[in-house]
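What follows is a set of notes on a single structure, which appears directly below.
All protein chains but one are shown at their positions in the complex.
First chain written, first letter: the chains are A, B and C, and each begins at residue 1.
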Amino acid sequence: MEISNSLVRFSEHSTVTLVQQIGGDDTVLASMLVSTQAEASLAMLEEDAEGSEGRIRYLMKNRHGTPFEHNLFTFFIQAPIFVFREFHRHRIGWSYNEESGRYKQLEPHFWIPPMERPLAQEGKPGAYVMVPVDKQTYMTTIAILTDSYRYSYKRYENLLELGIAREVARACLPVAIFSSMYATCNARSLMAFLSLRTESERALFKSTPMKEIAEVADKIEQLFAEAFPITYKAFCDYGRVCP
Amino acid sequence: MEISNSLVRFSEHSTVTLVQQIGGDDTVLASMLVSTQAEASLAMLEEDAEGSEGRIRYLMKNRHGTPFEHNLFTFFIQAPIFVFREFHRHRIGWSYNEESGRYKQLEPHFWIPPMERPLAQEGKPGAYVMVPVDKQTYMTTIAILTDSYRYSYKRYENLLELGIAREVARACLPVAIFSSMYATCNARSLMAFLSLRTESERALFKSTPMKEIAEVADKIEQLFAEAFPITYKAFCDYGRVCP
Amino acid sequence: MEISNSLVRFSEHSTVTLVQQIGGDDTVLASMLVSTQAEASLAMLEEDAEGSEGRIRYLMKNRHGTPFEHNLFTFFIQAPIFVFREFHRHRIGWSYNEESGRYKQLEPHFWIPPMERPLAQEGKPGAYVMVPVDKQTYMTTIAILTDSYRYSYKRYENLLELGIAREVARACLPVAIFSSMYATCNARSLMAFLSLRTESERALFKSTPMKEIAEVADKIEQLFAEAFPITYKAFCDYGRVCP
Partner (left out) sequence: MEISNSLVRFSEHSTVTLVQQIGGDDTVLASMLVSTQAEASLAMLEEDAEGSEGRIRYLMKNRHGTPFEHNLFTFFIQAPIFVFREFHRHRIGWSYNEESGRYKQLEPHFWIPPMERPLAQEGKPGAYVMVPVDKQTYMTTIAILTDSYRYSYKRYENLLELGIAREVARACLPVAIFSSMYATCNARSLMAFLSLRTESERALFKSTPMKEIAEVADKIEQLFAEAFPITYKAFCDYGRVCP
């Protein structure tokens, strides 16, 4: 059986693109103030939110979460399937639409670890430490992974050439293959995601996320910080706990 | 004990104000097409969605719901508590912040039925028909309701004057008192709401919502129809079933 | 117009009855251990969970929440509407079915504050303190509330006698009227509820819930403590933060 040649790509990083965004510190304030000001709270949407930093900090400190829900972020994310597998466990306040291995042929695009990624694991479940490997071991790792990816993808192509349905043929594709999706959330579900999927000195509750989802989370955090400067600062100052 | 005089207001109708909105037929298309086009789907956001009406109708007909989630509506709604009580049972894809009877004194603003509201109920649970009453009965109804509202509100004021906390004093206020809230949803959760809270000849599954929540739903429907013309038409054409 | 006499009841307390319950510390363990033991985790369901207290404490401390979801509590709760209004804002992991003011005539059963309930409010929004009142003020409060409830209920009966539909007539009923509902949750959504609706010295994040929902929460807490002794202890020891 002939094995066709495909242009295989390897990427060390995921990408996050902001598709659309609405709401900000001002909608946090307006929706918070409806409790005491009713209709007059609408005026907050016309004002500068900066003068009300204390109120947002109060919400964050006391974990009043709902005012952070009246807003939206839609991201277009490209990442390997093993990252999306973790991502999709965030059920509440997240909407997803993903590239389909049933309806399209998947591209030969695979994740490989960057040089700086600590590759060796030491310790027991629940108390792992990831440590770096020497350059030789890194190169061997890359060689093994890319070889395996190439092999799997050729087998995928063999099956497609044989007339086998994509949804069956893809069974041999590795979890490192890139996929893409639209992911929509609000600032509250976004903060819940950050609290679990980033690693930070400032976190009151420490998390040890996998580096590859932490990379996606860091990019999302950047976009969040820009859209909600006051909320973001309060989130960090109060231990990165989702309100 | 003195009973103070307050400026009591009566309203026959609820109000719905659109605070913010993002996303539309184009984001439905883009997120739908990620399944077969991956990154290329982003181009749909630049194009006119009209040429893709068939695709949106396909989603609606086959109940593929997730592409309708990448968008947002925030409404400011003023309605009596008995309407909000039904509204808040919509848990999924809805965010709420409401005026508080603990943190502010509630205004003496109450709902009364409009003349055209059928007031008498005939039939058994699950098979009610609401029928009109004569003008005299309508006038008596209004007289009884407004008298009761006034009485309750005066008692509320008595308690506040006595130094009793708002959260206790409000216990005597009627469910017809107006409240206000921010409510945020997406097109999918909005359609689920409409399918249960409107009454329509075109509905595949008939609903018999209370008139007062149907009034709010009708106003929301209007705003939805403007923001998602293709999706809205498909929703109506396929029996007003939430995808 | 005649005002009929109804047997009006006043209650100082809400009730919580456990209808059904399944799952416990053992299902927390089994579902936690699937991550490292796959099928072998099923054996945990046969074992005594006590020997694994450390594992459950680890989950709680590190806020791994999902293992606390594979279980169920169904409560039958009787409480005034103003309590249910707060209760129903818990959207995630909670299911509700409540008595209907549209489909049945509501009973003349109303809440009144017990003697020990601090009735006066001092301070500003976000920093209230509730303080006791003297006996005379308490008696006056009860007199005003019960008078108002009686008046409203008579007006409700007047409207029903006139042939007005229950859903319209109930508009004048106060938020202190008792209602009843089935509420179903899991240990995780239950802990989220407790973290916000109880007041405790041991809470890492202080809450100032209304006394009347705190009373319901305390009763739920009791039932939770019995069903999940290890989980409950860990919840308290780690600051009553929902994992």
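In this section, a contact is a pair of C-beta atoms (placed from the backbone, for glycine too) under 8 Å apart; a residue touches a chain by one contact, two chains touch by 3 or more.
Everything numeric in this text was worked out from a predicted model, so none of it was measured.
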item: Touch with the omitted chain, as defined above, among A:V19, A:M60, A:L173 or A:V216; value: A:L173
item: Selected residue (touches chain absent from view) among A:L18, A:L42 or A:L119; value: A:L119
item: Absent-chain interface as seen on subunit A, which is shown; value: 80-82, 85, 88-89, 91-92, 94, 96, 101-104, 110-111, 113, 117, 119-121, 125, 128, 130, 133, 137, 140-141, 144-145, 147-149, 151-152, 155-156, 158-159, 162-168, 170-176, 210
item: Hidden partner interface residues of subunit B, rising order; value: 35-36, 58, 62-63, 66, 89, 92, 125-126, 196, 205-207
item: Hidden partner chain, residues of subunit C it touches; value: 17, 19-23, 27, 30-32, 34-39, 41-42, 45, 66-67, 69-72, 74, 76, 78, 95-100, 103-104, 107, 180-182, 184, 186
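The criterion applied here is as follows: only the chains that are shown with their structure count from here on.
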item: Residues of subunit C touching at least two other chains; value: 89, 92, 125-126
